[in-house]
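Please read through the structure below; I'll follow up with questions.
A single protein chain has been omitted; all remaining protein chains appear in their positions.
Moving on to subunit A:
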Amino acid sequence: MTRFLRLLLAVGAACGVFAPAGPSLANPPAKPLEIVFINPGKTGEVFWDMVAQSMQAAGRRLDAHVEVLTSERNYRTMQELGLGVVARHDKPDFLILSNEESAAVPILEAAEAAGVKTLLLSNTLIGEDAVRLGPPRQKLKTWLGDITTDLQTAGARMANALIATARAEKWQSPDGKIHLLGIGGDEITPASIARNAGLKLAVDAAPDVVVDRLLFANWTQSEAEQVTTNYLGWASRKEIRPAGIWAGNDPMALGALRAVVAAGLVPGRDIQLVGLNWSEDALREIRAGRLLLTDGGHFLLGGWSIVLLRDYADGCDFAAVSPRVEVKTSAITRQNLDSVRDLIKTRAFGRIDFARFRAKAGRCGDYDFSLDALISSLPVPEGAAD
């Protein structure tokens, strides 16, 4: 009954019955939204902090109150928090979860029972859970969908950048091939697997390139430095000229960078490295010419998720295209570095005009979350937009 009334209310809102008049929208928001986000990361963990901050910035722009609960990398805590939210008397409109270690599944099921709409962010259902529960809105009606990043493309883009540079610089080894080192975060999480698959995809398409090793460094800088040192030693004994190092995230790329320097190579001149995450340190190294690029920007999934839910609440369901929204990442190079450096450095996500990213009327589910679109949404250079 309640669910039916809520649906009726939502339909009414979508139809603009209660929508107030907005400056740029035909249909003004019907009402402010209550959104809870269970943050799987730790307080101070850069990526998840930035996800939450972008989420809150978008909320402020799109009349949604975003409550962030941090599970501190403890999945038991995460489940307790999620179940607690579902059991609340005043239930939120939407609950945003990240299915890290598949810990969100019980919360999803509890939310279904409680009639709380859920959205999975960054990590969706995998494996047995995916088979058992099926796609969104079938078995779990309140599971609206998921918003994830296309990290495979990111991995391939990073590899292609290395290959292109090596080809241009003619960094082939005596065997005539371009030798790369891959450093993955791990071998089991979907986020890592996708990036690594991207690397493989790119290299398979390039017959003159070989990845000597895909090493794993547990996402950490120190381990990446260690394995890179080992690789460089091995390569020199094998008389291989290493042309590039592909790292699954920025800390690992920075660790590899330190190992390269320690091995007496000059990054950017003798060898190129790529990372992912748009981290501040990486941007600094890009600026110094020691890192070729850092891919990423997926912390903005937080903001984009609010955009999706705002549209959904307003009657423009993203499922019109697909309940599964995949957001492309973007590479920051020396060329576009300046545009986003301050944004990232200051985390002034309030400067992003999230309303601009909402779906156009009649084109529900059709979004452009590209770097170019982002840059153009920033207000600073007046003439740079469009």
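Rule of thumb we're sticking to: a residue touches a chain if its C-beta (ideal position, glycine included) is under 8 Å from a C-beta of that chain, and two chains touch if they have at least 3 such contacts; residues count from 1.
To be clear about the criterion, contacts and distances are computed from a predicted model.
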Which choice in "Acyl carrier protein", "NAD(P) transhydrogenase subunit beta", "histidine kinase" or "Diguanylate cyclase" gives the name that UniProt lists for the one chain left out? "Diguanylate cyclase"
Residue touching the undisplayed chain, where the options are A:215, A:309 or A:359: A:215
Touching the left-out chain: which of A:161, A:180 or A:227? A:227
Absent-chain interface as seen on subunit A, which is shown: 200, 213, 215-216, 226-227, 230-231, 233-234, 237-238
